[in-house]
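A short worksheet on the structure shown next.
Every protein chain but one is kept in place in this view of the complex.
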Amino acid sequence: MILRYSREKMSSIWSNKSKFQIWLEIEAHACDAQAELGVIPKSAAVAVWKHGAFAVDRINSIEIDVKHEVIAFLTNIAEQVGPEARFIHQGMTSSDILDTCLAVQLSRVSDILIEDLNALLVVLERRAFEHKNTIKIGRSHGIHAEPTTFGLTLASHYMEFQRCRDRLINARKEIAICAISGAVGTFANIDPFVEEHVSKAMALQIEPISTQIIPRDRHAMFFAVLGVVASSVERLATEIRHLQRTEVCEVEEFFSESQKGSSAMPHKRNPVLSENLTGLARLVRMTVNPAMEDVVLWHERDISHSSVERVIAPTATVTLDFALARLTEVMDKLIVYSANMQVNVNKLGGLIYSQRVMLALTQAGLSRENAYTLVQRNAMAVRLEGKDFYNLLVTDKEITSEISVEQIKGLFDISYHTKHVDTIFNRVFGRS
Amino acid sequence: MILRYSREKMSSIWSNKSKFQIWLEIEAHACDAQAELGVIPKSAAVAVWKHGAFAVDRINSIEIDVKHEVIAFLTNIAEQVGPEARFIHQGMTSSDILDTCLAVQLSRVSDILIEDLNALLVVLERRAFEHKNTIKIGRSHGIHAEPTTFGLTLASHYMEFQRCRDRLINARKEIAICAISGAVGTFANIDPFVEEHVSKAMALQIEPISTQIIPRDRHAMFFAVLGVVASSVERLATEIRHLQRTEVCEVEEFFSESQKGSSAMPHKRNPVLSENLTGLARLVRMTVNPAMEDVVLWHERDISHSSVERVIAPTATVTLDFALARLTEVMDKLIVYSANMQVNVNKLGGLIYSQRVMLALTQAGLSRENAYTLVQRNAMAVRLEGKDFYNLLVTDKEITSEISVEQIKGLFDISYHTKHVDTIFNRVFGRS
Amino acid sequence: MILRYSREKMSSIWSNKSKFQIWLEIEAHACDAQAELGVIPKSAAVAVWKHGAFAVDRINSIEIDVKHEVIAFLTNIAEQVGPEARFIHQGMTSSDILDTCLAVQLSRVSDILIEDLNALLVVLERRAFEHKNTIKIGRSHGIHAEPTTFGLTLASHYMEFQRCRDRLINARKEIAICAISGAVGTFANIDPFVEEHVSKAMALQIEPISTQIIPRDRHAMFFAVLGVVASSVERLATEIRHLQRTEVCEVEEFFSESQKGSSAMPHKRNPVLSENLTGLARLVRMTVNPAMEDVVLWHERDISHSSVERVIAPTATVTLDFALARLTEVMDKLIVYSANMQVNVNKLGGLIYSQRVMLALTQAGLSRENAYTLVQRNAMAVRLEGKDFYNLLVTDKEITSEISVEQIKGLFDISYHTKHVDTIFNRVFGRS
Partner (left out) sequence: MILRYSREKMSSIWSNKSKFQIWLEIEAHACDAQAELGVIPKSAAVAVWKHGAFAVDRINSIEIDVKHEVIAFLTNIAEQVGPEARFIHQGMTSSDILDTCLAVQLSRVSDILIEDLNALLVVLERRAFEHKNTIKIGRSHGIHAEPTTFGLTLASHYMEFQRCRDRLINARKEIAICAISGAVGTFANIDPFVEEHVSKAMALQIEPISTQIIPRDRHAMFFAVLGVVASSVERLATEIRHLQRTEVCEVEEFFSESQKGSSAMPHKRNPVLSENLTGLARLVRMTVNPAMEDVVLWHERDISHSSVERVIAPTATVTLDFALARLTEVMDKLIVYSANMQVNVNKLGGLIYSQRVMLALTQAGLSRENAYTLVQRNAMAVRLEGKDFYNLLVTDKEITSEISVEQIKGLFDISYHTKHVDTIFNRVFGRS
C-alpha cells in the first residue's frame, strides 16, 4: 500500500488512530457487559466511556518499552481513566481485541469495496446499453473469429463483476466475526455473555469456537476473493489495452489536456491506466498465498500471522479499492471508436461468415469433413492472397454445386450474428 | 497428480475415457435439442445415441494428424455414426463441449470432496465428544498457556472443516455451468434452446453470458477454495505433528504391525502421514495462482488456460481427495495419550493459573500493572528456578496482603477452565 | 507433468526404474568404499555389483506392506544378492540415497535443459541475423513508438535466454550435491570417506554439512531459476501472439497441411503453440512457491518436502523441457511477414519521427517544453484527423521559423533509427 495507489477513505481505516479507536470501543462495550454481569462496577464502565482516550504517540512510546502493543494501549488508557482502569480488559487476551478489531476493519473495507463494485456495475451497464448494437469483431486467440457487439463484451464483464460482488458479500460474512473468549478460547476468565454483547454492539457475528484467535481460514478465504476480483480487473484492463493498440484502435482511454504520454515521443497516447491496473492486480493477488500460509498457526495460536496481516490487509484492500475506482473512471470515460470497429470487422474480406457457409454446405448434404475442407481452401486463399471470400465462393464449382449463389449471398448478413443480443441482455440485465 | 497420492474414484473422473464419454453425451443431448428445433433430422439424433461410440486410441492417433482434440473426437465419432454424423456439433464450437465437460467433471469431483469432508466431520465429531473432557494444556507461541480440552481442539477443527464444506458447496455452484453459445458467444449458429436443453440434461446451470468460453473467474474461485481447504488440512496435520513430538507425546498416528519408521533407526515412530499431508497441502495451494492468472484470457478467449487446467484440475482435486481421506484415517485411528496430556498440564508448576491470580489481585483492588508485576515476578521464579507457583504465592507477603491463602488455594482449580466446554460444544455441534 | 506436454528423454529420468537404478549404483559405490575401509567384506561389494538387481513391481508390492520405499527397495535387492546383502546400506539413512539420487536426477535434467537452451539460442541467433535489418515498428504500451528491426527483437530474447542458460548452469551447481552422513548428519555410523567416494563416482560435490538431508535452500534456488526461465519463455511466446494478431499480422506460427485451427471456423490460423507456452510457463512457475516452503523443514528433517518434490520435480522440469523444445520449433519455422512489418511502420503517417523533430527544435533553441508542445499539437492532428505528419510540419509556421523545410525533410529518414544495429549485434553476438 503506497500513497500513489490509495484513497483516503480506505487507507484511513488502516491508520493507528482508527485501530485504537476500535480497540477502545471494544473494551468499553466489554466493560458494559462485565458490569451487567456484576464482574466489575458499573462506575468502571461509565468511566471508560467518559474518560477513555488515547494518544497514538504516547502508545508508540510505551510500546518501545514493553514491546507489546496491546499492553501499551491499555497503559495509555489507564493514564486517562484512572484507578478504575484496572477493570478494563479483565479476563480478555490481546487477541480478543486485535481480532475483533480486524473484523471491524475488514467489514468496513468490504463495504467500500462492495460500493466500488456497485459503482463499476452502474457504469458498465450504461456503456453496455450504449453499445448494445455497436458491431465489433470477436476474437479468439487474438485472431478474428465472428462478429459480436461491444455491448456484449461489456455485458460479459458486467456479469463477471456482479459475481465478484456476490463473492465479496460472502467474504464479508466470513470475517465479520467477534471473538472474546480468553487466552485459549475456553472463556475461563470471561463469560460468553461479554462476547455476545460486544458482537451485537459492533455488528458482528460471534465465533462459535475460537482458540486464542479467530481461525485464519476465514481471512484466507477473504484474501482469496480479493485475488479473484483483482484478476477480473486485470481481464478488463487487458481488453482495453488490446483494443487501444495502434493497429486495432477501437477504444482509447481518456486523456486530459495537460497529460503527457511520453517524455521522448510527443505523439503517444498510451493505455497507461489499464497497464497500471494490470500491475495493481498482481499486487492484490500476491497477498493470497501468505494469507493461506497464515492458516497454519501452531496450537492455540502463534503470532506469525500478525506481521503478515499488518502488511497484506492494507495492501490488498487499499490497492483493490484504488484499482476499482480507477477502472470505473476508465470505463466511464472510455472513448469508443465504433467506426474503426466496423473497419476491423470488414478486414478479413468476409471470412467471418466461414462457419455459416460450412453449416450451409453440411445442411446441403456434405459431410462435415468435406464441408470443412472446401471452406478452408477458399479461406486460405483470402488470407494468403488477399482475395474476397464471397467472390471466391461464388466461383468455386464444388461449392455452387451444393448451394446457389443466391443462397451464398444471403449468408453474408451481419444481423445473423446479432439476433440474440436481446436474449443475452435480458439474461444479464433483466432487460434489453 | 501421481498414483501414489490418488484414489481411483477421483482420478478416473479425469481419464480420457471419462472425458470423451461426457463429450459424447453433450453432443447427443445437443442433437436432441437441434432435432426438436428442426435444425437437424430426428434420425440423426437417434443415430448418435444408438451408434455414437469412440476409442481413446483412435482419437489420439487422429489428433496427431489434425492437432485438434475435438476435431479428432468428432472424426472418430463420425466413423461410428456414419453419414448422419455431419449433423453433430452443428453451430457449436470446441469450447462448448470442452467447458461444459469440465463443468461436469468439476461437479463430480466436488461431490466427492464434499463427501470426503462429511466423512471427516463425522470422525472429528466422534473424537471430539470422546475427548470432550480430556484435559490438555492450551499453547500459544508453543508455550504453555492455560488448560483446555482435547475435545475443544478437535471441535475447533470440526468447525473449520464445516466452513470448508460450505465453501465447497458454494464453489461447486460457481463451476456447475453449461455454455453452448458458439464461436464468440452470440448464438449466431445455434439457438439458446440447445444450451438450455443440454444444461438441464447434464444437471448444470446455464452461463448467462459466455464469450467463446465460460469465464475463468469461476474456476479461479473454485481452485482458491481448494487452496483454503488444503490449508485447513495442513493446520490439523501440523497439530498432530506437534503433539506427537517426543517431548510432548500427547498423540500418535496409528502404526501398523509391519510398518517401518526408519531404515536406520528401528525405534522410531514418526508422524509421517501428517507430514505428508503438510506437503500435499502445498501441492493443492500451488494451483491457486495459475488459476487466477488464467482469468485474464485475451478477448473472447485464448487457449493458454487449457494446458494449465489439464494439469491443475487433476492435481488439485485428486490430491485434496487423497489428503482428506488420509486425514480422516489419521484422525479416526489417532492414539491419544491422555495421561501424558495430564503430565504436561502439570509441567509448569501451576503457572497456568497465573492469569486467574492476577485477576483476583485486580479484583482485590490492585491496579492491573501492579498485579501483573507481582504475578510475573513469581512466575519467573517458577520458570527459572523450577519452584512451585502455589508455594511461592502463599509465601509472598505482597500477595497474601491482598488475597488470602484460602482464596489462592481456590484459584488452583482445573474445573474453572472447563466450565464452558458444554456451551462451546452446543455452539459447534448443537449438543453437548 | 502429463504425457501431452512431455518428452521421453526427460520424463524417463523420473521413472521408478531410473530412480531405483540410481539407488542401486549409490549403494554399490558405498559398498566399495565401506569395503575399502574394511567395514564390510570386499566380497559383499563385489556381490552387490554382480547380483544387485531389482524389479519395480516387486518393490511396490513390498512397500504396500512396510510403508517405506527405501526399505522395500533394500528388501528386494537382498532377495537378489543373498546373505551378503546385510552389508548394504550400513550406517546410511534413507535420505542418503534419496537425496543423492535426486541430485543425480536434477543434474541430468539440468543437462537436458541447458542443451535445450543452447538449441534455442542457435535458432534465435540465425533468425536474428536473418532479420537484422528487417524494419519493424517498436511498440511501447502497445502503441507505435519508433522503428527498430525484427533482428533486434530476436537479439533481445537471445540475450535473455543466454542469461537463463547461465543461471541454469549455476542452478545445476546448487543441486549436484551428494550427502551420505547418516541419520542426523554426524557420520556417527558411517565414515566421511564413503560420502567422498560416492560423490566422485556419481560426479557430484559433497555437501559440507547435512542434517539428515541436503538442505532445501538449494532446491528452492533451482526451482526459482526454472520459474525465471519459464517467464522468459512466456515473454517470447507473448511477443509472437501479439505479432500474429489479425490486425498486426507480422508473423505467423507454422501451420502444417493437415492441421485444423478451429472446429467451427475453417478460416482460422491461431498462435496456439505460443498460447500453450504461456500456459506451460504458469505451470513451471507454480512450483517455485512450494519449493520455497520446503526449505523450512523441522529440525534435522521432516518428510513434508517429499510429496512436494515427487510432483514438482517432474512437473517443472518435464514441462520446461517440452516448452523450450516447442519454442525452438516455433522460432525455427516462424513465418515472418516483413512486408506487413513495413506497412505497419508507415501506419502512423510519419509520427515515428516525432522525437527527432522535437530534438531538432530543441537544438534550434526552443525550450524542451515548447518543442514538446509544438510537436504534440501536430502529432494529435495526425492521430485524430488522419493527416500526414510531414505535411503538417512543413506548413506550421512556428516550426518552420525554427527549422527549415529542407531540414525537416532530412529528419524523415529510417536509417537514422538503424545506425546502431551493428553496435548492438556486436555486443550480443560478438559479431554483426
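In this document, chain identifiers A, B and C correspond to the written order of the chains, with residue numbering beginning at 1 in each.
Keep in mind that, in the parts below, a residue touches a chain if its C-beta (ideal position, glycine included) is under 8 Å from a C-beta of that chain, and two chains touch if they have at least 3 such contacts.
Not measured: the values here are computed from a predicted model.
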| message | Just to verify: which one of C:11, C:246, C:270 or C:289 makes contact with the chain not shown? | response | C:289
| request: Among B:145, B:164 or B:283, choose the residue that contacts the chain missing from this document, as touch is defined above. | output: B:145
| query | Which of these touches the unseen chain: B:212, B:232, B:344 or B:418? | reply | B:344
| message | Considering the complete complex, identify which of A:17, A:68, A:126 or A:419 is in touch with the unshown chain. | response | A:68
| Which chain B residues would touch the chain omitted from the figure, given the whole complex? | 137, 139-146, 241-242, 244-248, 260, 262, 264-272, 275, 289, 293, 344, 347-348, 351, 354-355, 358, 372, 375-376, 379-380, 382-383, 389
| field | Absent-chain interface as seen on chain C, which is shown | value | 74-75, 78, 83, 85-91, 138-142, 145-148, 152, 155-156, 159-160, 163-164, 167, 170, 174, 182-189, 192, 206, 208-212, 215, 217-218, 220-221, 224-225, 227-228, 230-232, 234-235, 238-239, 242, 281, 285, 288-289, 292-293, 295-303, 355-356, 359, 362, 366-369, 371, 416-421, 423-424, 427-428
| query | Please identify, in ascending order, the residues of chain A that touch the omitted chain? | reply | 1-2, 4-5, 65-68, 70-71, 74, 89, 91-94, 182-183, 189, 241, 256, 258-265, 270, 272, 275-276, 278-280, 282-283, 285-287, 289-290, 293-294, 298, 302-308, 310-312, 315, 319
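The rule is short, and it goes like this: only the chains that are shown with their structure count from here on.
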| Which chain A residues touch at least two other chains? | 139-142, 145-146, 242, 289, 293, 355
